[in-house]
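Some chains omitted; the rest stay in position.
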Amino acid sequence: MPIIDRLTRDLFGEICRITLIDPHSHINPHAAASKSLDDILGYHYYTELAHSAGMNQLALSKDVPARERDRAILEHLPRIDNTVQCSWFVEIAQAFLGFQGDRVGPEHCDALCDAADRLMAQPDWEQQVLKKTDVEKIFLTNDFDDPLEGFDTQLYVPCLRTDDLVFNLAKPEVRERLYKATGIHASNTEQLREAIAKLFERFVCRNAKACAISLPPDFAPMPVAPLDLTNAMSELNGGSTDANVRRTCANGVFWMLAELCREFKLPFDLMIGVNRRVYQSGVFQGQDLFDQRTSLIQYAELFNAFPEVTFPISVLTSVQNQELVSYSWIFPNVVTNGHWWYSNIPSYIEPDTRARLQAVPKTKQIGYYSDAYKLEFILPKYNMYRRILAKILADDFVRPGIYSETQALTLARQLLRENAQRIFGA
Amino acid sequence: MPIIDRLTRDLFGEICRITLIDPHSHINPHAAASKSLDDILGYHYYTELAHSAGMNQLALSKDVPARERDRAILEHLPRIDNTVQCSWFVEIAQAFLGFQGDRVGPEHCDALCDAADRLMAQPDWEQQVLKKTDVEKIFLTNDFDDPLEGFDTQLYVPCLRTDDLVFNLAKPEVRERLYKATGIHASNTEQLREAIAKLFERFVCRNAKACAISLPPDFAPMPVAPLDLTNAMSELNGGSTDANVRRTCANGVFWMLAELCREFKLPFDLMIGVNRRVYQSGVFQGQDLFDQRTSLIQYAELFNAFPEVTFPISVLTSVQNQELVSYSWIFPNVVTNGHWWYSNIPSYIEPDTRARLQAVPKTKQIGYYSDAYKLEFILPKYNMYRRILAKILADDFVRPGIYSETQALTLARQLLRENAQRIFGA
């Protein structure tokens, strides 16, 4: 994307020289880079947009040969070539697959697949992608029973993802996984705390730098008395599906996680606002949406109760961004964190970033994370953010004389690496 | 309005050459064009803004001669000359009434009235306006008992408006109208379905291309068992005003409409978010407002239950636009539809359009509709939209190299006619 304005272009160029720390991704450290075009086009953004634009889901079935799946998605790409997600794909094709054109369609399927097969088979492909992306650390999203073995935890930083513990503890398979991971049959509050503390210990030993969770719009955490949590656990384990029991259990486990974050000095990433399985026939990972009617006031008691815990907050909608700005401006332990999912498009990144930069201490802002499943996506996603950041720094800081260019780049460095380094102790 | 930037101006010029399909209006096909200035200034935007700015409603009384009504509104125009609605009027005066100035006030009342009387009396005035506006089809808003006769349904496309059936079935006059239109006394679920199916048949025979309804912010449709609907109808017919009974009835009829849309293959236009009669002493059609606390999650069950029905969605507030973007991105049967009412000003059209263009498949966006009551309004309203569209295409697509100018105009053509053609089968 050519940037017309010279100051913005210069800032963008300099910003691109800042080595990244990517504080949230879904990278699998055992298969971080893509092995084929299918790993790229299988990203849920493409499957869900292609399906939304008319592609039958049968095309995605596992029985279909990978190249035919890719062709089906590419056939629908012209219907979504206006989207920013499509532009990430074009940028990947250009940056990593030697693609020369500006637009991709089904006519490029074989060439792109062939190029991907050839290039990604190189033994140092992962290193090539990391080097071109210039990223120093990439935070992961690890299940609580992830063994965290067999990869470089200095590069791929573990994070303890806790959705299952908070919302799915009623499922026998989750309790079984917890038992296997800890050797503890957790049937009351005390045992549960002991078990989860074991998880924290193991994660921290393996260089974990955050605890993380995604939360539905109506979640409003509050402390639960130990006996109440024990009772709720018993009822759940006994098969109860009562909403109050489930809520008590979720609240109790969530509060316990915050206590353990305090004890183990881990920031607690909250990703606020997602409703799961809203479109029940959607593609894999393309079923979740939201209800804009949510508020950070639901977390006021939590923020007050844990002044020692830092809460990097992601919100799903731009509507919530003003709350995030204001809560981060007031609460020392609340920190803005990236641009999540449905808000991760320029239309929302730009006003949200601008408001944060005008009213939140600059030391309390984690500018961006990739949320990527494969390494190749870090580059185009960060480029999207960096272009917007360059524009805001030019228009709101350098031209009005608030910052020199050098000072603007210092701010960019804080947003892209130093704040994440300091806040997560990475 | 002169556009400074050359690329934007060129794009605007080309966009204006695209023959329009206007997929939602309140045009009366038997009196589509205005007959006097009073038909223009009687538009609720002018009466409500003039009243809000201090005009006594007595000035609008039917006893007042039309020209004096117009003069009263024109006297208040200087107080609202900042508004975009006022600029539509100036553009109408310039484009259709030979007005040479830039600003209109009471001093122009007689000249404008005279010009309107003279010009609009021409037998081919309607054709002149249609030609100058370059619009091929205009969708209507027809009461369910509209005879749909005496006009060209290829030009003025009928749409079945169903607010009365869903929300006012308790009123004896509505039941009487339904009986007269169908010959069926609908006192239970089965009879009601039979009656409404008759309406659908008649509408489809007369080239209707959509079913449509406006909905309050707290409406959350869900299916109703036939017996429950029958019981609710009985209670309502018996005079019950119980809120639960009313809700059951509204839900039951609404769901039945969705089933009939499926059966008759009609898209179901949902216009979500209006509270009626909020300002009880307001002018005619100037009493409705809203509650921003509403969510498309209320429609998740509907969207899941009717994958075969296309739902073109209008939202009343820009706050809801991110939900609309996200739901259209995920649900194949959800489509963005225009910029409605309180969101139909450039401040909201621009960010809302930008977000849609960045994240919704381009085939799933109906760019704009006029919502006009008289033909003369289609031109200035579409021009407002086309200026914004030209600016977004220049800034977000052509300059960054995502689209060529030709490709940008192809997208404009989809937004302004082809998507409406395909989605409504018009």
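All chains are identified by letter, namely A and B, in their written order; residue positions are counted from 1 within each chain.
Everything that follows uses one rule, which is that contacts are C-beta pairs under 8 Å (C-beta built on N, C-alpha and C of every residue); 3 or more make two chains touch, one makes a residue touch a chain.
All figures in this text were calculated on a predicted structure; none of them were measured in a lab.
Taking the whole complex of the structure file rather than the 2 chains in place, the copy count of the single sequence reaches 3.
To be clear about the criterion, only the chains that are shown with their structure count from here on.
If each chain is reduced to the centroid of its CA atoms, chain A and chain B end up 39 Å from each other. Interface of chain B with chain A (complex): residues 293-297, 300, 303-304, 307, 319-320, 322-323, 325-332, 351, 354-355, 357-364, 396-397, 399-403, 411.
Of all the residues in chain A, the ones that touch chain B in their complex are 1-2, 4, 48-49, 51-54, 79-85, 87, 102, 275, 278-282, 286-287, 289-293, 317-319, 342-343, 345-348, 351.
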